[in-house]
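Please read through the structure below; I'll follow up with questions.
Of the protein chains in this complex, all but one are displayed in their positions.
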């Protein structure tokens, strides 16, 4: 269903400097922050990417590419030697040194900072400077995919000693001219940016409009040039009005997690039956109107380079589900409620469809919709059956390590599988690409068959923009070029069509 | 204005076949007035007489081209001073009203805007019709205030409506009507709510104004004695139709229609109370009661004393009358007895038991045996409850039989048809409401009924019927009544004993027979003289006798006789010594410094 | 008249507001029974489908039958909001009249308390109630009732203040009537008009609050739904003029406006 991207991004003319762009993302609140450690929302990531750089950056296929780091090297995949780019300056004029990097990464280990990547940082045993432009990071265990970890937006590099974040002081392509949490941020092009081909527009205003209709209206009326998350239902309309929609196949998924340590999830038949009860085609067509890819109950999307192509697709099979349910004895039992929330994109709709399909085979499911705020801390992973929503991770390894390893903090189904854990350890020090892929295939198979996770679809991210905005390309990392659109876009002032295709 | 005919001048007001209809809420239209025709010649005063609800006010309003909310002028022609009232547009009507025709409303207290000073309202007609500049209008108003014998005419205009008495407001309203020198003035029962002494002052003021300004008038009233004083001709209305029309003399002395005859007959004073009351221990004994408003001074007296050392014994089976001018404290006394007005000194006994000042501390039996019938039946009946619901509640509350039959019986007692039982108060006439009110008191099977001016707002026929009823019930149920009024006729016809109140003091207490014979307290004499009579020359006589402008009284002396400032017979002692109470040969008790001979 | 009392008792049934309320109640009870499809069923692959013979009101944003959803939504909106409004206005009116009647300390304390409650934003109170006691229909109804009670209290207290001074209340008090009787039988019938108008307005607010709560995720649980949420979840359909958004909005309007007009009429007649 992934149709060709809009013609506008394909017109190939050379990027030009200049122009003011206004972009609207979805979420925005008081907790918007300029502190890279605490960024957790799409808007935060986009803003962070405007002002800060990481040591590495992830490209369209989530491959780590050097950024502030010129090179990352390791022989045992435990001790990593990082060489920093020289001639990089912070917005306040100070040069980038290894002390800044050490400070930036060590911060995440301090729990009072409230870092989103505290867990990942704890896996780094030591971080120390090695000369003014050298940094050595020693990990607890070997990890061949460690560079992708550093590609996480949260690991952006800040000036040593920064504790106040009312202004952003990074090395990024834009300087921060204004920042009002929950309202807007204004970025001006950084004239001293180290990468001359890395930024084009003069200024960029980022606002967040959480009301769906209002965000679309802002684009349609020309109040903003770019919006994130076009609703599938409005794609046709947006295109009809001469605006473009970019489709990015991302690994974002909304999943049902059935806990395997309590309740019906202890029964494998029950889990299997629930997976079979997902009418994936229908979910694809009615929730996402085709703007998604079918999921196969394992966390890697079809276009992922480590995707297991041999696994048979789970399909909607109510008869088999009914059989399994009656065999497990849960068909006529009262089940724990199905927890969902607007916080987990599409979960309420999925729950409703699942409930209806369950009703048809005589299974009574209670759907309990939770408020969006507090969902992740209060409901997620706390109930026997509940929906979650996972953004694409930087690598397959990270996905497995954070969400499926027995000790993983976000092991939603509380799945314990020794074989899987062993495969994970093996894969982390396997330098051979092909062998590692084989290990990954096995791990995906284990998740597909054993874990209490049903992943019906991978969501295609849709972003709308005015055709005079050029340079947008889909990336697997997330909406609006993996939240990093600010560096690529440029304004084609010659396009005066103003919405007329 | 109109062509003057050499022989018969055309009437200034000409009403032909006037019909008015009204509609309550979403109900059907019902006729209020049908086919009314009459003429008024220039300079003439026409009286509209009739029972309450017969459409007098509606006709009067129609003369100004106005119909109340929900009402409509449905037919006929109206010509007033050359204007075709029913065919004027809004602008012409505004110019017509207040300028050519002025209206003096029935209830002056409600007809003034409470938020504006009186002077503003009085000169308003002159200003909106651009008759004179503001300064001149104020001067004119002050002149009219003087004409109306208002106290301190130069400053009274700065007061707000609530700062003036009803009689004063009525006169100020007249000034407001006259300020534009209109050709026609309509008086809608201007003195009904006033006591007799004030009534004389107001009537006198009207007289003067009529002489000076020479307008044509329509005078609405149900008091025939006043008609005799004020009007040249009269129209009698009943149920919205004209019963009779003629000169005042003819209507009052030789009425041809049955209804008019009844009206005239009912206004003749006659005694209803025939049987003397056997002497017994008093049923209610009020002793030295002291009532006031406001806080309590350090000496333990209220700031504003209303009732001062009043004592009243009410015997079982008798009717005790209380008379006095407006504001003398009649209602306050009744309220104190009823237990809703605390008193600061004195005591009361009822049926041999002490009566607590607070109704909540009284025994249920005392509450049941002492019933109040208040002055304004409109306010005392719950507008949302039907007659039978009201009565049934009283019956069930006191544990009596509350069947339909019992209710019918009680309605029968007050001579109301049983069909009325399911009506709401708004669907009843004034007289009917007052009877329901009475019925409610009777439903409690009381021993003593307190009546606060229950006939004041009723026309003579209905009032007479209520008085008859009271006496009948007194005989049948051996009830006692405490009857408050300012109508001396009514008092004479029903009471056994009479107390005359003035400014919170009981100035005279006598039997009804003693009331017929001298001597009397000067105030009682004045009251007597103020009761209007049917003689056409009565008013002139009274004015001549008293001299005009009576309301010049200053405040009463702190320690002397309360009536001193107005007393024509005051002596030096009156200013500093409280008057002694002595018993006259007629057995009346009188509080005065003068002797019996001097007062005779 | 007196003899035909049983008939008389049936008389209120002929009044427009009662008839209207009965109609909506009937619809509320039978709606889910006559709905053409199950409420969660996806019946079409087109979302925001226009009116057609198979789907009388088209389909919603997931391709479900709008008529079905509308019948279910009307049912719960009418029932929940009616109960909440009746509770709120019942308690508020009673307390308001009582405060006016008793005056003094009772009045002051009650009024200040109600002022405090009223000034806490209603969404916050709703959130908290549901978060603390869990999301169930009784909790929702009670929360809505508590949120709207102070408003009703204020209105009825103001109305009652002028009535309690009237002489007929005095005469009932002189008889020694209890507070309950005074409030319910003597005072209340004299302010039915304005009180009913107030009830109508509060009903509108309740409908609105219910949809806002649903939007925040603390309202009715799927597949139950209410009219406000139906409008909101299909809002995107507005650009296509889809019946999915117009139908519930219209239903709200017809429901609340009709009821209010009828109640107004009732008030005017008094």
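The first chain written gets the first letter, and so on, giving A, B and C; residue counts start at 1 in each chain.
Just so we're on the same page, contacts are C-beta pairs under 8 Å (C-beta built on N, C-alpha and C of every residue); 3 or more make two chains touch, one makes a residue touch a chain.
Going forward, contacts and distances are computed from a predicted model.
**Q** If you had to name the missing chain as UniProt does, which of "Heme exporter protein D", "Inner-membrane translocator", "Peptide ABC transporter, permease protein" or "Dihydroorotate dehydrogenase electron transfer subunit" would it be?
**A** Answer from the record: the omitted chain is "Peptide ABC transporter, permease protein".
**Q** If you put the missing chain back into the full complex, which of the shown chains would it touch?
**A** Answer for the hidden chain's contacts among shown chains: A, B, C.
**Q** Pick out which of C:141, C:199 or C:235 touches the chain that's been left out of the picture.
**A** For the chain that is not drawn, the touching residue is C:235.
**Q** Return the single residue from A:182, A:263 or A:290 that touches the missing chain.
**A** Checking the options A:182, A:263 or A:290, the one contacting the hidden chain is A:182.
**Q** Can you say which of A:13, A:141, A:378 or A:419 touches the chain missing from this structure?
**A** Residue touching the absent chain, from the options given: A:378.
**Q** Just checking the interface: what residues of chain A touch the absent partner chain?
**A** 29-31, 33, 38, 40, 111-112, 114-119, 166, 178, 180-184, 186, 207, 209-211, 213-214, 217-218, 220-224, 372-374, 376-378, 380, 409-410
**Q** At which residues does chain B meet the chain that is not included here?
**A** 61, 64, 66, 68-69, 93-99, 102-103, 105, 107, 110-116, 124-125, 128-129, 160, 162-163, 176
**Q** Can you name the residues of chain C that touch the chain not displayed here?
**A** 108, 111-113, 115-116, 118-125, 127-128, 131-132, 154, 158, 194, 197, 201, 204, 207-208, 211-212, 228, 231-232, 235, 238-239, 245, 249, 252-253, 256-257, 260-261, 264, 268
By our rule, only the chains that are shown with their structure count from here on.
**Q** Suppose each chain is reduced to the average of its Cα coordinates; what separation in Å results between chain A and chain B?
**A** Chain centroid spacing, chain A to chain B, equals 89 Å.
**Q** Just curious, how far off is chain C from chain A if you go by their C-alpha centres, in Å?
**A** 44
**Q** Hunt down the residues of chain C that sit against at least two other chains at once, touch-wise.
**A** Counting only residues that touch two or more other chains, chain C contributes none.
**Q** Can you name the residues of chain B that touch chain C in the complex?
**A** Residues 25-26, 338-340, 359-360, 364, 367, 372, 374, 376, 379-385, 388, 393-394, 397, 404, 407-408, 418-419, 421-422, 444 of chain B touch chain C in their complex.
**Q** With touch defined as at the start, can you tell me which chain C residues reach chain A in the complex?
**A** Answer in residue numbers: 38, 40-42, 45, 47-48, 61-63, 127, 130-131, 135, 216-218, 221-223, 235-240.
**Q** Which positions of chain C touch chain B when the two form their complex?
**A** 1-3, 166-168, 170-177, 185-186, 189-190, 192, 268-270
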